[in-house]
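First the structure, then my questions, so here it is.
As you look at this complex, bear in mind that one protein chain is not there, while each of the others sits in place.
Let's look at chain A:
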C-alpha cells in the first residue's frame, strides 16, 4: 500500500513552511522560505502577499518531492497562518491592493485611540472578546479604506476582497479570480473585531462601527471542513482545515480538554488555555478567542495571553544590532556570563500586549552600567521572554482560579535550553516540550486529516503526543521574587512614551 500524507502550510510572520506528516504525526519532509519584512516607517510592518503566494507555489511541490511522493499521496492540506495580518485584493485580477499590513503594525494607533474612547468600544470588547486595539484587523481595513483613493466605492461594489493570510491562500489555491473560494475560519474571524463570539457570524453593528462593507468579507467556516479542492500548486488535493497559527498549536498539542494550555514561542509568544464550549471573559488582560471548531460540532473557546515580541527580539539582536550571526547563537552568547548583570530589556516594540495592553509603551534597556557586556544583553533578551510568560501565566491563573501545574511549550525557541530552563525557573512549574516542536504545522495537519477521515478522532491524535523534553524549576524563590520585581519596575518605565498625535 502506498503511504499517504497530510500537508501543512504554516504561513508565518517571517517565513512560510510546508511540512508533510505521516499517520503517526511524524514529520516526513519540510521546506521553508522566508519573505521580506518591509518597515516603510517607524511602527509600520508590511508583507508582500504575492511574494508569500509565490513561496507557497515553490515550497509545496518541493516538500512532496523531498518525501519522494507524488501529489496524489497527499490526503489533505491544512493551513495555519499568522493572524490579524490584513490584506485587500482585487477580486477580478487577484492583485493585492498595496502590501499586507502585519499584526505588529501600529499605524492605526491614532484611529484606535479615537475609537476606543467611544462608548460602543466596551460593547465591542464584550461582543468580540477582544478590545479595540491596533493588534486586530478591523482598524486596518478601515485605515486602508480611508487612505486609498476610491477604495471604499470599489469595496462596496464587491470588487475588493478582505482576508487574512489563510483566506488569501485558500482563494488562490482554489482558482483565484477563476472561481476561488473566499473563505475564513472561525479562529481567524475571531481576531477581526467584526465577528460576534456567540453567533460566530459577522455582526452588522460591528461592521457599521468600523465602517467595513459586508461585500468585502469572506464567508466564515469551521476550522475543520473540506473547503474545496486545490486547482493550482497541488491540483486535486482537498483543503481540509484553516486555523490561526496559535489555535493550530493548541490543536497540535492535543489540548482538547478544558484546562489544558500551551505556549508557542515564535516571533511573538502566545499562551492559550482551552476553556471548553463556553467563552470565558477575562478580567486580567487576556483575550477571549475561538480555539477551534470541528465541522458542525460546537466551537471550543480559549483564553489567550498574547506577547508581541519574544523571538522578534532575538531577530533584532541579530539583524538590528548584528551582535550574533544566527538566532540560536543568542544562547551561546548568553552562556558567556552567569546572570543579567542588572540589565533588563523590555521589548515593547509595538507597545505591550497581554496583560498590559499599552499601545503607547515603547521598548527600553535599563540598568546599563559599564559592567554590562553583550553577554549580559543576550541574557536580558532571553529573560524578557521568560518574564513576559510569567506575567501572562499570573493573569491566566487569576482569571481561571486554578494555578497552572506545568506548561506545554512549542515553537522554534524551544531549541534554546537556557531559555526553557529560565521559563521553568520563573514560573516555578515544569516546562514540557512535545516530540513535535513544529506544533503549529502539526495542528493544521491534524485538523485537515480529521476533515478527510485520515485520522478518525481526537483520541487517536492524543496517542501521538509524547514528551520529548522537560525542564524542572530550580531557582531560589527569593532570587526569583527580586528579579520579578526588577522586571516589573522595568516594564513600568516603558509606559506613556508615545504621546498622542496632535490634531
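Here is the rule we go by: contacts are C-beta pairs under 8 Å (C-beta built on N, C-alpha and C of every residue); 3 or more make two chains touch, one makes a residue touch a chain; residues count from 1.
Note that contacts and distances are computed from a predicted model.
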| Missing chain's UniProt protein name, "Cytochrome c-type biogenesis protein CcsB", "Glycerol operon regulatory protein", "Aldo/keto reductase" or "Phosphate ABC transporter, ATPase subunit"? | "Glycerol operon regulatory protein"
| said: Looking at the full complex, which residue from A:147, A:199, A:417 or A:482 touches the chain that isn't shown here? | reply: A:417
| message | Of the residues A:328, A:341 or A:460, I need the one that contacts the missing chain. | response | A:328
| request: Using the touch definition up top, pick the residue from A:220, A:361, A:436 or A:451 that touches the left-out chain. | output: A:436
| Residues of chain A in contact with the chain not shown | 24-28, 30, 325-332, 412, 414-417, 435-438, 466-471
